[in-house]
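Just below is one structure, and these are the notes that go with it.
Shown here: the complex without one of its protein chains, the others still in place.
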Amino acid sequence: MSDGADVIVIGAGIVGAACAHELARRGQRVLVLDAGLRAATAAGMGHLIVLDDNPAELALSQYSVQRWRDWSRDMPDDCAYRQNGTLWLAANAEEMAVAEAKYQVLREHGLDCELLGAGALRDAEPELRDGLHGGLRVTGDGILYAPNAARWLLDHPLIEQRRARVIEIDGSRVRLEDGGWLGAQAVILAGGTHVTELCPELPIEPKKGHLLITDRYPGRISHTLVELGYVTSAHNASGPSTAANIQPRPTGQLFIGASRQFGSSDPAVEPWMLAKMLQRAVDYMPGLARLNGIRAWTGFRAAGPDGLPLLGEHPQRPGLWLAVGHEGLGVTTAPGSADLLVAQLLGETAPLAPEPYLPQRFPGVRAHA
Amino acid sequence: MKVDILIIGAGPAGMAAALAAAPSGARIAVLDDNPAAGGQIWRDGPQAHLPPLARDYRQRLEAQANIEHLPATRVVALAGPKALLVEDPEQGRVIEYDRLILCTGARELLLPFPGWTLPGVTGAGGLQALIKGGMPVAGERIVIAGSGPLLLASAATARDNGATVLNIAEQAPWSKVAGFAAQLPRWPHKLLQSFGLFHPGYRANSHVFEALGEGRLEAVRLNIGGQLREVACERLACGFGLIPNLQLGQALGCHIDNGAIAVDAWQATSLADHYAAGESTGFGGSEKALVEGAIAGHAAVGERNAAQRLWPQRQRWHGFATALNAAFALRDEVKHLARPDTLICRCEDVPLAAVADHQGWSQAKMASRCGMGACQGRICGGAAQALFGWQPPVPRPPFSPARIDTLLQLGADAHSQA
Partner (left out) sequence: MPELTLDGRPLLVAPGTTVAAALLLGGDGTSRTSVSGQRRAPVCGMGICQECRVTIDGQRRLACQTLCRDGMRVESRP
C-alpha cells in the first residue's frame, strides 16, 4: 500500500497519530513513518489540561480536551484515561486573584470549574500543606497514558506504519535513509523536537523537562495538582524553572513534574534540577518526602516562540503540512491539532479558526526559500 | 562527608580492599545495603554459621580505626564529580571521595517459569540468605533447581536448619558437572563444594518445568533428564547462576566488557581513580573476590608492589572461574520455560505474551510496562537479556527506589551543580 498512500505522516507520536487517525477516518490511506527517536509522547505526563494563556490556546485546548472525552468511550483500558480534574493551587493572595480571573475566563467559555477556599481545598486534598489560600478545580481535565493512546489511534486498516528515518523533504515527497523517495499527495510533519533536522527554518527549540514517578501509594490524592506559580512564573520564564505538578496515576503511583530548561540537548537526568523540582512538589505536599521515588527521566518539548503550535501548510514548501511546536501541550491538543490540519488539507470547514496557528505568522518560515 | 577511598559493597572483595588500603592511613568508608558486612557468601544472621575466615575479616575491619563501615546504606545517584548520594534508613547524604572501589557483587539470574511468582518460590541464593536471616524451614520439604555451585550451598544451609532437600536439579549435563568436579583438586580449598554432588537427590541435565499451587507452592514439576516428575514440597529455590551488578559502574561511565566491569591488572576501570573487584568484574567465587579486592585496595593507595605480589594468586582463581563458567553455561531449554501467560515482570505483572513481540527492551517497556516497576528491570531485564538478547539501557537515578527526601539532598550542595 505504501506506494499508494494519499498522505505520508512523519512521526508516530501523539500528534502524528491523531493526524493519521483523522485522515483514515475520512477514507484517506496513510503511511506513518517513525524513526524510533526519543519523543515527548513517550516521556511526558499525559495531562489533559485546559490552558488559557491566550484565547487561541484556550480554544484549542478546550476543544481538544472535549475530543479526548469523546474518544475515551472507545479507548482500551491500557490508555488509562481518567477524568480526574485539575486542581490549581494558590499559595498566596496574588495567586488566588489569578485563580479567580481564570475562573471567570473558563466559566465564560462554558467550562465546568469551581473556586475552593482554604478549607474546601483541604477537604478536597488533605495531603496538601497548611496555609494555601485556595484553589480552582477544573472538572473536565484528565490524564491518559499517551504511548498507548497513540498506538490506539494508529490502529486503523487504512494506516500503515513503518520504522524509517526521513532525511529530506521535498514538498510532498520524502527521502528515506536508504536513499529511496516516497511520494504522496501531501506530507504531514509531526516530528516533535526533531523537525528542525528536516526544516531548519522552523522556530522550534527543545525545552528539557524532568519527571519522577513514585512507587504505588493509592488514594493519596485524586486531582492533578498544579501550582498557579506555573502560570505566574515558570510558564513564562526563559531560564531554568520548576513548578509543582503532581498527578495521581491509575496505578496508584504519583507522577511528579515539572521542570523547564532551554539550551540543553543532553537527556541525562540532572541531579540538581531533579532535586529542585522535587523540592517544589514537597513544598505543596509535604508527605511526598517520605514516599519512594522509583524512576526519573527527562524529555524534550518542541517549543515555539509564542507557545502555540504551527498547524497548516508550509508557506514555502507546497505539499508539506506542519503539525509541530506543541511544547508541553502535545498530548492535550493532539485531537484539535489533527482536526484543524486535516480540515485545511482536505478543504473542509475547520472546527476552530485556523489563523492563530498558521505557520506563516513567523517571518522566518515565510521567508524560507 | 568526604573520604579518601570509598568502597561500594562490604562482601569479601570490599572487605579485602578496605583492609589492603588501611595501612596507608587513608580515610576509608565501606558501604553496603545489607545490615552487616560479609556480602552474600558471608551473610550473618541468627541461623548463619560464619566460617573462621569470615569472622577474621569482620573483626579486622571493625578494628581498623580509619575504616568506617556504613551498613544498610545504598547508592541512589551520582551527586557530581566524585560524589555519590546514599541513603540509609534514617537519612540521605552525599559522600565525596577521592578514589572509588566498586565491589558491587552479583545477583542471581532468575528466569521465569510457570508458577515462579507463587509464595514459597525463591532464588537459590535467595533461600540461603532468607534462612540465614532467621526464616524457619525446619520440617519443610525443599526442591532446589537451577545451575551452579550455589545450589549445593543453598541445599547445605537448608539441611543444616532442619529442612529435607528432596531434589537438586542442575540444568548442566552430567558430563560437564563431572568434568568440573574432577578439576576441583586444582583448587583444594574448593574441594568441600563437591560434597553436595553426592546428595542422593542431585540430578544433572534437569530443570524445573513448573511450580504448582493455589495461592502458595504445593508441588514442583521437574524435568529430570527428559522425564517429567511431580514432587510435593513446601519450597522451591531456583537460581540460574549469577550476573554481575553493573548499574553503578555503568552509570559512572566505566567501560563494560562481556557483561562485567572491565579492569586492568591493577583492578583499575577505564575511569581514572575508579577500581572494581569481585563478582562485578566477572563471576568466580569468594577467593577470586578476596584477592581482587586486595589488589584493588593496594593499587588505590599506590602500593603497587604489594598488589603485584598477588597477581599469581588471582591468576589461579581466574582459572577456577573459567572452569566454573564453562561447566554451568546455560542450556537453551531453560530459557524457554515461560508460557505466554507466565508473568515476566513481577513488579507490574506483565505476561510473556505482552513482551515477546517487541523489537527491544525500550519498546517492550513502553508498550507493556515491563520493567517500569520498583526493581527497575533488575529481574525482568536480566531475564529478557537471557531470553531475547535485549540489552538493558544505562541506569538513571534513582538507581534503586529512594525516599524523595533523600533525592532532595541533590540540591543541597553547591558541588552537585558542577
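General remarks:
Here the chain labels run A and B in written order, and each chain numbers its own residues starting at 1.
FYI, contacts are C-beta pairs under 8 Å (C-beta built on N, C-alpha and C of every residue); 3 or more make two chains touch, one makes a residue touch a chain.
Here the structure is a predicted model, which means the values were calculated and not measured.
The shown chains contacted by the absent chain are A, B, with contact judged over the whole complex. Note that of B:Leu31, B:Cys103 or B:Val121, the residue touching the chain absent from this view is B:Val121.
Residues touching the missing chain, restricted to chain B, are 33-35, 40, 44-46, 72, 74, 89, 107-108, 110, 117, 119-123, 125-130, 133-136, 215-216, 346-349, 373-375, 378-379, 400-401, 403 (touch as defined at the top). With the whole complex as reference, residues 215-216, 218, 251, 290-292 of chain A touch the missing chain.
Quick note on the criterion: only the chains that are shown with their structure count from here on.
On the side of chain B, the complex with chain A involves touching residues 77-80, 85, 363, 366-367, 372-374, 376, 396-398, 401-405, 407-412, 416-417. By the touch rule above, chain A contacts chain B in their complex via residues 36, 42, 147-148, 151, 212, 214-215, 256, 268-269, 271-272, 274-276, 278-279, 281-282, 288-297.
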